[in-house]
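One protein chain is absent from this view; the other protein chains keep their places.
For subunit A:
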Amino acid sequence: MTSQAHHQSAVAATAPPAPHSSMPSIGSLVRRPEVGSLIGMVAVLVFFSIFGGANFMSAGGAASWLNVASELGIIALPIGLLMIAGHLDLSVGSMVPASSMTIAILSGHYGLPIIVGILAALGLGLAVGFINGVLVIRTKVPSFVVTLATLFALAGLTLGLSVILSGSTSVALKSGPTAKLLFGDYLGGKFEVTLFWWIAAILIVGFILNFSRFGNWILAMGGDAVSARNAGIPTDRVTIALFMSSGLCASFVGMSQAILYNSAQVAAGQSFIFNSIIAVVIGGVLLTGGYGSVVGIVLGTLTFAIVNQGIFYTGFDANWASLIIGVLLLAAVLMNNTFRTMALTYAPRAKSRTR
C-alpha cells in the first residue's frame, strides 16, 4: 500500500491531471471485476485436473469442454450484452432448434441449396430478435416475460410447422464440403470449427463493449435507462439491435449444429436458456444490468463448460454435475459481489490521509 501510494505520488508529480493508464497497480488489478471469474475458472480447472486424471488434460478432454464452451459461448456473449443493458432473452432456447429445423427442412427435406437454408435460418434469428425487441420497447413488458412468451410461441411454431412440412420432428440434412468445413467440422478430429466462430464473436463483442460508443450506450442503459435516454442515447434502437444479435447468434448455433450432426431435432436447445444465463452470471455480469465485461463472460462460459464436461472424467456419478453447477453459481455470484464492492471503493490515495 505504501509503495503503491509512493508510485502514485511520483506519477502525480510528473503529470498532475493525467490519469495513469500504462501500468496498473496490484490494487487496481484486484479491483478488476473479472478477477472473481478468473479465480473460479482456475479453481474448477485445477479441481478437475486433479480428479479427472490424464484424460481430462489431454487434447480430447480439452476438446470436449471447449466444444461445449464454444457453442454456449456464442450465445452467452449477446445474452451478456443484453443483460448488461438490463434485459434477458429466454427465447434463444427455441431459437436454436427453430434455426436447425429451418435449414434441415429447406436444404434437407426440400433439397434447396445449403446457402438458402443458412440464410433463412440466420434471417429467422434476426426476425425473432427484431420482434422481441419491438415487443419489449412497445409494450414496456419486462423482457423476461416477452421472451418467455416468444420462447413458447416459437417452440410451438417449430413443432407444428415441422410436422406439417416434413411429417417428422427430426429431419436429416446433407451438406456439401464447404458448408461442412465452415460450420460443422472437427479439426484434428476433435475440435469443432465453432471454436473459431466463438473466438471471432469474442473479438467482435469485446470491441463493441469496450471500444465503441455503442458499448458505452449499453452500459448506460443498464445503469439507468431514463438518464440514458435523456443523455441522447437511442435506447430503442440499441434494444432492438441487442435482441437481434442474440437471435442471430442463437440461430447461428442452431444452424451449425444441424450441419455438424447432419440432422435437426425439434426438441434441442432448451438447455441454452439457463446455461447461457449461468455462464454470464458466473462471469460477473449483474443480472439487473449496468455492469459486466466480455472477459468475464468468456471466463464464465469456460467455467460452466469445464464443470459440465469435467465430471465425466472423474470417478463421480455424472448426475452430480448439476449440483456442482448450482453451488458454483452461488459461490461465483457472492465472489463477484465482493469484487464489485472492491471496485466501488475508491481507495483514497496519496493526500487523502492528511484530510
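Keep in mind that, in the parts below, a residue touches a chain if its C-beta (ideal position, glycine included) is under 8 Å from a C-beta of that chain, and two chains touch if they have at least 3 such contacts; residues count from 1.
Methods note: contacts and distances are computed from a predicted model.
**Q** The hidden chain: which UniProt name fits, "Peptidase M14", "STAS domain-containing protein", "Monosaccharide ABC transporter ATP-binding protein (CUT2 family)" or "Ubiquinone biosynthesis protein UbiU"?
**A** Its record in UniProt gives the absent chain the protein name "Monosaccharide ABC transporter ATP-binding protein (CUT2 family)".
**Q** For the chain left out of this view, which of A:139, A:230 or A:271 touches it?
**A** Touches the omitted chain: A:230.
**Q** Going by the contact rule already stated, which one of A:112, A:145 or A:343 would touch the omitted chain in the full complex?
**A** Only one of A:112, A:145 or A:343 touches the chain omitted from view, namely A:343.
**Q** Have a look at A:65, A:243, A:272 or A:291 and name the one touching the chain we're not showing.
**A** For the chain that is not drawn, the touching residue is A:291.
**Q** Please identify which residue in A:55, A:212 or A:322 touches the non-displayed chain.
**A** Once the missing chain is taken into account, the touching residue is A:212.
**Q** Residue by residue, what part of subunit A touches the chain that was omitted?
**A** 8, 12, 16-21, 28, 207, 210-213, 215-217, 219-220, 223-224, 227-233, 286, 290-291, 340, 343-346, 348-349, 351-352
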